[in-house]
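The other protein chains are all here in position, but one chain of the complex has been omitted.
By letter and in written order, the chains are A and B; residue numbering begins at 1 in each of them.
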Amino acid sequence: MAELLQQIVSGLASGAIYASLALALVLIYRSTDVINFAQGEMATFTTYTAWSLMHHGMSYWPAFALTLAIAFAGGVAVERVVIRPVERRPELVIVIVTIGLLLTINATIGWIWGADVKAFDSPFPNNTWDVHGVTISIQDVGTLGVCLFTVLLLWGFFRFTTVGLAMRAVAINPNASRLLAVRVGWMLALGWGLAAVLGAVAGMMAAPTVFLDPSMMLVILIYAFAAAVLGGIDSPVGAVVGGLTLGVLINLLSRYVDFVGTELRLPTALAVLLVVLIIRPQGLFGHRAVRRV
Amino acid sequence: MIALPRPLYTAVKLTALAAAVAILAVLPRFMGEFRVGQFTFVGIYFIALLGLNILTGYSGQISLGHGAFMGIGAYVTAVLTLGRKGLVLFGHHPPSWIPLGDGMRPTLTIPIAFVVTGIVGLLFGMPALRLAGVSLALATFAVAVSLPTVAKRFDDVTGGGGGLSLPLPETPFGLHLSAPHWLYYEAWGCAAILFVVAWLLVRARVGRAWRSIRDGELAATASGVSPALYKTLAFGVSSAFAGVAGSLLAIQVAFVNPDTFPLSLSILLLASVVVGGLGSLSGVIVGALMLEFLPVYAQHPPLVGQSFSKQAPGVVFGVVLILIMFAVPAGVAGLLRRIVRPLTKPVPTVSD
Partner (left out) sequence: MKKSLLVGMTVALATAVTCSSALGATRTSSSPAATPGVTSSSITIGGTFPMTGVASLYAPIPRGMDTYFNFINARKGPDGKKGVFGRKIVWKYYDDVYNPANTVQLTNQLILQDKVFAIVGSLGTDPNIAIRPILNQRKIPQIFIATGASYWGLSYKDFPWTIGWQPDYIAEGIAYGRWIVKNAPNAKIAVLYQNDDYGKDYLRGLKIGLARKTSLIVSEQGYEITDASYASQISRQKASGADTWVLLTTPTPTVRAIATAKALAWKPNTIVINSVSAIDTVMAAAVARAGADFVAGAISTTYLKNVTNPKYAKDPWVRQYRQLVSKYGPQGVEVNNGNTYYGVAKAYDIVKVLYLAGKHPTRQSLMAATLKMNWVNPYAIKGVKVKTGKTDHFPLSQVRLIRYGNGSWSEFGPLIKGR
């Protein structure tokens, strides 16, 4: 029993990391209707930036805050410079541009910081609690907490603020929004900026456990993408539920289903996901687009 | 602008096509062995991109897993070429219920790869019907990510992580051709056949059905087109094409393992088909050329320093990709169409 609980707890911990990056994906999708394949790399880049700041003597919280600012500026810049020229193009073209961005940023990271693994500081103490034979690390609890807090912030932002409302409007109907005097271009840039901030948070929460390495987020992106789609690509709550579910599912499958073992964890989890999507195509919390003729 | 009458325009297109084929036919005479090999890869990618274009360009379904279907074709060829005897020689013990022969001519495995991969594609396409957009992207992404792990798991057939080594390519049937030239003509021969197949499909009812589904599924259904049938068919056809491409690649490289068809291949295939131009068969050649030569260029970019590229060829590749999308978002084919369109205004005739 303790082992089952331990597997679940570990699953929630890794799931929180997937969920954090999934939130960034959802934000970009919700505000610009695009899957940003470069999200993971942008997160990695900003995390490395934080590392450099700390390496040069800055203490954690100032470095954290400065990194978020840099991430925001970076996200806005990327949207204005790289995405804007192709904004009105078919979705697939924008996707290819994000792929180009992924390749560029990934290569740049390796070039600037090298491929050696690096440790990353955590704001949470490196201790564990023992609860009835189940070990829970404070780092994992902290990551989960930050993730939930972020979802709350996002939900509040979209629901209760004018800017959030404007962003939602732009995603649904940019032309109508323009007619209502919404600065569409800046809303899109804002979306990217905020998503970059979320990505930076995800990276800095993950890095203490996953360690800094140029391909750090490449693998996590796979899980984040799956989590976001499972939860409903336009739902932040869905992203978190999706991420946590995925984390736990993978652990339980690999521990208790012999056929799956440790080799087929990921394919099996993805297969389960796809079955869910076939039954409910809009994801757990997504909105079904009803087309009326 | 001079307006050409339609029949003349068609004649021009046919001449261009004939010229392209003629050039491809004689190219090896002017190139060294290495270039011939590179252009064989162009042929292989051409076939793969034809398939992907049908899926994404004509029927409007996104695929991030095309490389995995190539991998399936490659493994089919590798396993059948080695046969049960060959696999056992390498220390693998394939289960007896799988119909493995005792080794086959690689060329003969190509149609089998076509059929097997096509069937897998159909089987995938059926449940995928319920998915669209992002979910479909994820589903195909899942296939691409899973192929390496599945191949490693069933290592008694696939050779696991160590992969399978095929016998070195040899010119069969006693033809007086060097092996690299044989591989070139084999690849482009298949490409020619599949190009005609693709062209016929696109021109036929199937193609029109695909385009109508892509442009508006609701309207298509209202017109009596069954999206389920045609979308599944698109998956089947495109994977069959990918299977042939993978099969040829396995023959060319003489080695298959889970690392030869990584996720990055699927992503680059998608990028190349968009660069070539979706929904048009003529742009595919550009995509294939880019896929083969851009990585090479990225490692030795003439305009940028050599040492920079050694550390970050990915930067060059990524930036060039982005710039291409800025310059020609409709792909090269789209660009050509825009140039040619003014030339094809129908000439009014007396009966109009």
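Keep this in mind: a residue touches a chain if its C-beta (ideal position, glycine included) is under 8 Å from a C-beta of that chain, and two chains touch if they have at least 3 such contacts.
Here the structure is a predicted model, which means the values were calculated and not measured.
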Inset, instruction - Among B:L175, B:L218 or B:L323, single out the residue that touches the unshown chain. - result: B:L175
Legend entry - Residue among A:A65, A:V81, A:A119 or A:L152 that touches the chain left out of view: A:A119
Legend entry - Touch list for subunit B against the chain that is not drawn: 10, 14, 17-18, 21-22, 24-26, 28-29, 32-34, 37-38, 41, 145, 148-149, 152, 161-163, 165, 167-168, 175-178, 180-181, 185, 188-189, 192, 195-196, 199-200, 203, 249, 252-255, 257, 259-260, 262, 264, 295, 299, 307, 310-314
Inset, instruction - Pick out the residues on subunit A that sit against the missing chain. - result: 3, 6-7, 10-11, 13-14, 17-18, 106-107, 110-111, 114-119, 126, 128, 130, 135, 137, 139-140, 208-211, 213-215, 218-220, 222-223, 247, 250-251, 254-255, 262-263, 265-266
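We adopt the following convention: only the chains that are shown with their structure count from here on.
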Inset, instruction - Using the touch rule from the top, collect the residues of subunit A that touch subunit B in their complex. - result: 29, 35, 37, 82, 85-86, 89-90, 92-93, 95-97, 99-108, 110-111, 222, 225-226, 229, 233, 263-264, 266-267, 270-271, 273-274, 277-278, 281, 283, 291, 293
Legend entry - Parts of subunit B lying in touch with subunit A, wherever the complex brings them together: 56, 62, 127, 130-132, 134-135, 137-139, 141-142, 145-146, 149-150, 152-153, 218, 222, 267, 270-271, 274-275, 278, 311-315, 317-322, 325-326, 329
